[in-house]
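Complex shown without one protein chain; remaining protein chains in place.
And then subunit A:
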Amino acid sequence: MILRLALGSLMARALTVGMTILAIALSVALFLGVEKVRTGAKASFADTISGTDLIVGARSGSVQLLLYSVFRIGNATNNLTWESYQDIASRPEVDWIVPISLGDSHRQFRVMGTSKAFFERYKYRAGKSLVVNQGAIMDDLFDTVIGADVAATLNYDVGDPIVVAHGLASFVEHEDQPFRVSGILEKTGTPVDRTVIVSLQAIEAIHVDWRSGARIPGQSTPADVIRQMELEPKAVTAALVGVKSRLQVFGLQRAINEYPSEPLLAILPGVALQELWQIVGIAETALVAVSGMVVVTALIGMMATIFSSLNERRREMAIFRAMGARPRVILSLLVLEAALMAAIGAVIGLVLLYAGLVVAQPLVDAAFGLWLPIEAPSLRELWVLSGVVAAGAIVSMLPAFRAYRMSLADGMMIRI
């Protein structure tokens, strides 16, 4: 019956109560939404590269190697000589190896030279493979496959010509060897979206007339001559390695790290991603803290509305007291009302979250390559929801205690 009275009382003040509930619902939806994005981003991040057992590069830091080889951020301090590359490739543990050669750019996007095996071996988001959306994987020496963001930003179609610039922020272009877009990849949400992929040989081809990072004056080898040349690279930037048996990963890693003729570094991508996330993760903590504050703000708003309703509810309290209710009953009635508001708000917030997810999921995936799974609320989310209800009950203690004291003083008579 007390519950029925509390509900009736809330219903009688539908407008203010509704606004309060709406504020709580929105804040809860925001909080849970941030949680979703956070876990989704973390999962997407960890899924940037999968299926690769080791990443090999010149010796530097593991995060640095991960950053330039996978995220195309920063530069390699040194290269991996072609001899070392082939040495590793020929080891018995190695199942496959994919070279990566970086250093040139097209507009704001990095150019990556690699082998065709890259398209089979590079996996993301728990084993998904790259898919060519339009056109085909490069066939000719001067063919290129571009990521979805490259195509979208520069408005490229299959067949368009591309001129690659030497270096990363350079006006010196390899204009004598223009490329042709042969394929455009589907959006992946990984750095591949922002990459222009060419063959390893193509990287060599555009540097035929170059020595030590500068063009040899007056020399310009025609493309058909280049095609006849043996375009074996002298070095690559890094290599992705798959082993035959997972058990061999650590053995191979040690062997590469102790490689005698050149200082090399082999990293486990999963471990390096974890390390990197610890750096990036500070932002996520800040995000959670901010959205948590929004929930707190909504609850304080509720407290304020309860406070302001106390005076107009003195009559009601006097009636309760006259009927033999102890002041404690009035306290618990107010706390119950607050808990109900918080609970309704939390449930509506959850509904808003799922409604939002249904609408936003494909959009977010397309725009940011961020996959937000729609699944039953996790235990953590249920804890958050019950925490909101509990916090609502706790903050309402303040006005409820004031009502307690008022009703103790007023008794059944109201004197103002």
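Definition applied: a contact is a pair of C-beta atoms (placed from the backbone, for glycine too) under 8 Å apart; a residue touches a chain by one contact, two chains touch by 3 or more; residues count from 1.
By our rule, contacts and distances are computed from a predicted model.
Per UniProt, the protein behind the absent chain is "ABC transporter ATP-binding protein"; the candidates were "Aspartate carbamoyltransferase", "ABC transporter ATP-binding protein", "Transglutaminase family protein" or "Alpha-ketoacid dehydrogenase subunit beta". In the complete complex, the residue from A:L247, A:M323 or A:L363 that touches the missing chain is A:M323. In the full complex, subunit A contacts the hidden chain through residues 1-2, 4-5, 8-9, 11-12, 315-316, 319-326, 328-329, 411-413.
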